[in-house]
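One protein chain omitted, others in place.
Moving on to chain A:
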Amino acid sequence: MTGPLLVAEALVRRYPVGRGGLFTPAARVAAVDGVDFTVEPGVSLGIVGESGSGKSTLARLAMALERPDAGRILFRGEDLNALSASDLRRRRRHFQMVFQDPYGSLDPRLTVERIVAEPLTVAEPGFDRRARRERVLAILEAVGLPTAALHRYPHEFSGGQRQRVAIARALITEPALVVADEPVSALDVSVQAQVLNLLMDLKERRGLTYLFISHDLAVVEHVADRVMVMLRGRVVESGPAAVLFARPVHPYTRALVDALPDFDADPADHAAGAFRLGEPGAAEAGACPLADRCPRAKARCRAEMPMLRALADDRHVACFEPLG
């Protein structure tokens, strides 16, 4: 397959806030405000941002679970929202999703076998039962679950094991793209590492591409080849993971990177050298979304919204006063 796997073009998604009056429509806030990105096959994209930055909305748009208010989302060149309902359903086996909450995302009344087999029964209804079970067993083994899991119910498993079930369900139709929305943030730290290693392992062995969403920079650094940092529905910086983490240019990215614990450095030095943001204030329309808490903010930052522009070494930044 040549060409990009997933392309987002100027995506906008607004949500109503409050109810509005009888004759006035409800006010709307943009959760995703003009986001572009491209996911090339084999190049996993990590999306980082604080809660409310629009990451999860972006995931839902990428999965065509919601329609964008503007912009397009293209999977292998096809506009997902222009497809008919049945065509979209047929494409779904090629892009799957893993959710944050491994408790809520599995139907409590179905056995693991039925949960994992369901995508297969939808995508390939002709499968006979034995062949289907073979496929389920193979994928359970691939995600590190025992054969005995087949007839158990979700509540009989730990969080990490449930997330493995959810991953097995996402992978059974052999998708090209897997959208993972905070797949490890509901798990214990020790289990997080296991599940992350599993995801990396599967990426290598099955040639998967991830759209990996997390608020945790350390997790994204692990999994993603490219990274996109979001703030209040906009992209503030994007680029290859290695470059972006080594030399962040946007003040927001810099603050996030500096907030990561560095176990090699002296804690006092690390804290002293850290780049810090101020307390968040009210967001002003038409200003840089970081203007209220950025120590480098100038008058222009409060008056004008910085646009994303290309830098050297394949990265983009939306800032008038970039670092470095």
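Methods note: a contact is a pair of C-beta atoms (placed from the backbone, for glycine too) under 8 Å apart; a residue touches a chain by one contact, two chains touch by 3 or more; residues count from 1.
Operating definition for what follows: contacts and distances are computed from a predicted model.
Chemist: Missing chain's UniProt protein name, "Ion-translocating oxidoreductase complex subunit A", "Carboxymuconolactone decarboxylase family protein", "Cytochrome c oxidase subunit 1" or "ABC transporter permease"?
Modeler: Cross-referencing UniProt, the chain left out corresponds to "ABC transporter permease".
Chemist: Taking the entire complex into account, which one of A:A10, A:V29, A:L65 or A:A218 touches the absent chain?
Modeler: Of the candidates A:A10, A:V29, A:L65 or A:A218, A:L65 is in touch with the missing chain.
Chemist: Out of A:P16, A:G42, A:G77 or A:G104, which touches the unshown chain?
Modeler: Touching the chain that is not displayed is residue A:G104.
Chemist: Which candidate, A:R67, A:R90, A:R276 or A:R300, sits in contact with the chain we can't see?
Modeler: Of these options, the touching residue for the absent chain is A:R90.
Chemist: Using the definition of touch stated at the top, determine which of A:R19, A:R67 or A:H151 touches the missing chain.
Modeler: Counting the whole complex, the residue in contact with the absent chain is A:H151.
Chemist: Taking the entire complex into account, which one of A:A70, A:A123 or A:L323 touches the absent chain?
Modeler: A:A123
Chemist: Name every residue on chain A in touch with the hidden partner chain.
Modeler: Here the touching residues of chain A are 63, 65, 88-90, 92-93, 96-97, 99, 101, 104-110, 118-119, 122-123, 137, 147-148, 150-151, 166, 169.
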